[in-house]
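Down below is the structure, laid out as structure tokens.
Removed: one protein chain of the complex. Kept in place: all other protein chains.
Entry: subunit A
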Amino acid sequence: MSLVFDENGRPFVILRDQDKKQRVKGLEAHKANIIAARTVANLLKTSLGPKGMDKMLVSPDGDVVVSNDGATIMEQMEVEHQTAKLLVELSKSQDNEIGDGTTGVVVLAGALLEQAQALLDKGIHPLKIADGFEKACEMAVDRVENIATELDIEAHEHEELIKCAMTALGSKVVSKQKRKLAEIAVNAVLSVADMERRDVNLDLIKLVGKTGGSLEDTSFIDGIVIDKEFSHPQMEKEVKDAKICILTCPFEPPKLKTKHNLEIKNKDDYEKLYEIEQKYFTDMVKSVKDSGANLVLCQWGFDDEANHLLMHNKLPSVRWVGGVEIELIAIATGGRIIPRFQEITPEKLGNAGHVKEVNFGTTNEKMIVIEECSNSKAVTILTRGGNKMIVAEALRCLHDAICVVRNMIKNHKIVPGGGASELSASIYIQEEADKIETIEQYSVRGFAEALEEIPLALATNSGYDAMQYVSDLKEQQVKSGNPYYGVDAMNTGNNQMIEEGIYESVMSKKQQLQLSTQVVKMILKIDDVIAPSEYA
């Protein structure tokens, strides 16, 4: 980096250790940032759509992740470049907010940046570009809202929801089982959804993965699965009409919080202490038994003696149950979490129709399944698959599908998928652009072109002659005035997206447009990057 000189020709220090830092300014900074961000976006482009490809990521420790999910790919990539990191954040926030469309949002941002670069070359000021994009984004959102239709989610036993979930799953490795997984996802969401408030608490859906079997063996359990086993091998493996005592205190004599010393001075003391200790255990078990409980779940451990006493009293018990699981179980069974033995009362017990221990494979791995819970709010999806990576990916896919279904319940409005909404918004903006008087016209048009990138990428990934295909689509849309023509990625011969049941929630689409425009604006505003030099 060149030094700055004052009027007498002496070097002038602006930043501390400035020769050790590297700095890019002005147009150069813009371009460098754009290129970096586009590199990342290009990486995701091929993952878009049902025929998109997966990425294999090797973590610093050598673990392998295979994924099609934009957010996961971005996160695992360990991007180092500053602006590229912004895109990683972008897909993450789409993931947090909506849960799906994480690839699309990055691809759109990349396309916008590409347009921005061309506009910069024309000599338009970055802020003008940003403003134009902003304006165009508003138009696009309007258009998307206009073409959105209300969906009757209750019709045909929630058939529409299943279709939506299937669209989300279509692009993943699990696509073969998409019908089944979609049904599972819809089932899960509906069992926990609060239809009046139109809200879904996703914490109530537990996703558990277990390697083995095949994807077809994935199952929906109306209850909870915990990766634990009964504490004593001879306890009953199955409890019907379980009354569950949920404890967060250990089966141990209490530990005083105050510092104390207990001194044994003579023989009597010693014997007394022993008696008291024995009494603690029997009392504890008795208080549980007296409450009418026939199953004990404890967040802590208990020692052999307590364990045996429980077994002896026919109280199957599970130790070291995790905090989150304890809460879930409490919600599902309508039980209360009991922190002290003195507070055990029959009303505080949870109810479940059926609790059993299940074995897997040849390695003696066990899980406990709690079914028919009285409150039945919490559900579990147990995912199986041929290897570790596929189970991990299937879990991510299910999470996406569940999010999609949740969004549909929150907001019944839908827009066509397959790039049809983007295309329709693009056409609309193109028309409107000519009516703008300032040079923002150019950037608004740029935005419209960037929107076309989504159907283009979809068409490319599906093996069509992309340019030709998308221009045909555009023509069809304009001629018929029907915004539902999209990319027929599955090669079914019909590109009427709504008829094919390919749609996304309007919320997700709006979020995608807004988030990517925001990030692009942010990147465009940067005109100076100061970073510690690698060569220092």
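In the analysis below, a residue touches a chain if its C-beta (ideal position, glycine included) is under 8 Å from a C-beta of that chain, and two chains touch if they have at least 3 such contacts; residues count from 1.
We adopt the following convention: contacts and distances are computed from a predicted model.
Hidden from the displayed complex is a chain whose UniProt protein name, among "Small ribosomal subunit protein uS7m", "BHLH domain-containing protein", "Collectrin isoform X1" or "CCT-beta", is "CCT-beta". Of the listed residues A:271, A:290 or A:475, the one in contact with the hidden chain in the full complex is A:271.
Within the complete assembly, A:305 is the residue of A:305, A:327 or A:472 that touches the hidden chain. For the chain missing from the display, the contacting residue among A:58, A:127 or A:467 is A:58, taking the whole complex into account. Listed for subunit A, the residues touching the missing chain in the whole complex are 22, 24, 31-32, 35-36, 39-40, 43, 46, 51, 53-62, 64, 66, 68, 73, 76-81, 84, 173, 176, 211-216, 232-234, 252-256, 259-267, 270-271, 273-274, 276-277, 280-281, 303-305, 307-309, 311-312, 359, 361-365, 385-390, 393, 463, 529, 534-535.
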